[in-house]
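Note that this complex is displayed minus one protein chain, with the remaining chains in position.
Showing chain A:
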Amino acid sequence: MTSLPLARRRRGRQVLRNTVVGWSFLLPNFVGFAVLTLVPVGLLFYYAFTSWNVFGGAEWTGLENFRQMLHDASFRTALRNTVYYTVFHIPLTLGAALALALLLNQRLRGVAFFRTVAFFPYITSIVALAQVWNMLFSPGYGPINAVLRGIGIDNPPGWTTSADWSMPAVIVVGTWREMGYYMLLFLAGLQTIPGQLYEAAKVDGANAWQRFRAVTLPGLRPTTFFVVVLLTIGSFKVFDVILVMTNGGPGQSTLVLSQYIYQKGFVENQFGYASAVSIALFAICFVITIVQFVINRRGTD
C-alpha cells in the first residue's frame, strides 16, 4: 500500500533530475544568448519608440521614429539598394555555388585542392579582399578595365567609383566571396542522394540533364531551401563588404540598411531612430522567411 506514493515520488524525482540535467546542458549557451542577443533585441523594441543619445535616459516619443522613417529619403534609398543587392546576390550565389558543387563532386584529380580554393575567399579577411578587389576595379589602372579596353570596350565602367556600377561591383565581390561556403552545403547535400537513383535513371535512358532535373534537384531540395533562407537573411543584412569596399558611396549608391543603422546609431548617436530602422529590417527579414517556410511546406505536401 505504501509502495504506490513511493514509486510516484521516485518518478517525480526522476523527471526533476532530467529537467535539471537538461537545463544545465542548455545553460552555458543560453546565458550567452540571453545576455548578448535576447536582452538587446528585447530592448531594441523599447528604444525604437524613444529618442536616445546613449547618455542618460531615453525619452519616450511614441511612433515619432516610424513617422520620420516614412518620409526619410535616405531610408528609402537604403531599402532600395538592399533589395537591389538581394535580388541579384541570391540567384547568382545560388547558381555559382550549385555549379561549383556539381563540378567538385566529380571524381577529379586534386578535387580536395580545388574545393579548398573555392572555400578560400570565405575565410580570408574581408578588409584584405576589399583592398585587392578595389585595385582590380580601379578605373584608370585596374587590370579589369585594362582587359575590357583590350577587347575593344572604349569606355569601361568606373566600378566602385561610379554610382551606376558600384552596386554590380559589390555584388560580384559578395557572390565570389560567399559561393564557396554555400558550395560546401551543396556538396554535403549531394552526398545524401542515393547512388541507386542515378543508376535507375541511367537504366531508364535518362541523359545527364534529365538526371540533374529529375534526381539531383529534388534530392537537393532540403539543402536548397536551407541555402535560400540563409542567403536571404545574409543579403538583407549585408554590411562588411559594402563598408570596406565603398562605404556606401559614391554618394548613396551603395548605402544599405545595416550601414544606415550603423551610421544613425554609432556615427550620429541617434540610437532611438537606429533601433526603429533595425525593427524595419527585422520585420522585412521575418516576413520573407515566413513566406519561404510556407512555400516550402506547400511544396512538400
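Simple rule for what comes next: a residue touches a chain if its C-beta (ideal position, glycine included) is under 8 Å from a C-beta of that chain, and two chains touch if they have at least 3 such contacts; residues count from 1.
Basically, contacts and distances are computed from a predicted model.
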Hey, which one's the missing chain according to UniProt: "Hydantoinase/oxoprolinase family protein", "Sugar ABC transporter substrate-binding protein", "Succinate dehydrogenase / fumarate reductase flavoprotein subunit" or "Aspartyl/glutamyl-tRNA(Asn/Gln) amidotransferase subunit B"? "Sugar ABC transporter substrate-binding protein"
Would you mind spotting which of A:163, A:188, A:208 or A:291 touches the chain that isn't drawn? A:163
Full-complex contact with the absent chain, from A:5, A:22 or A:40: A:40
Have a look at A:56, A:152, A:195 or A:299 and name the one touching the chain we're not showing. A:56
So one chain is hidden, and I want to know which residue out of A:121, A:139 or A:156 touches that hidden chain in the complete assembly. A:139
Touching the absent chain: which residues on chain A qualify? 36-37, 39-41, 43-44, 47, 53-56, 68, 71-74, 131, 134-135, 137-142, 158-164, 233, 236-237, 239, 248-253, 255, 258, 261-263, 265-271, 274-275, 278, 281-282, 285-286, 289
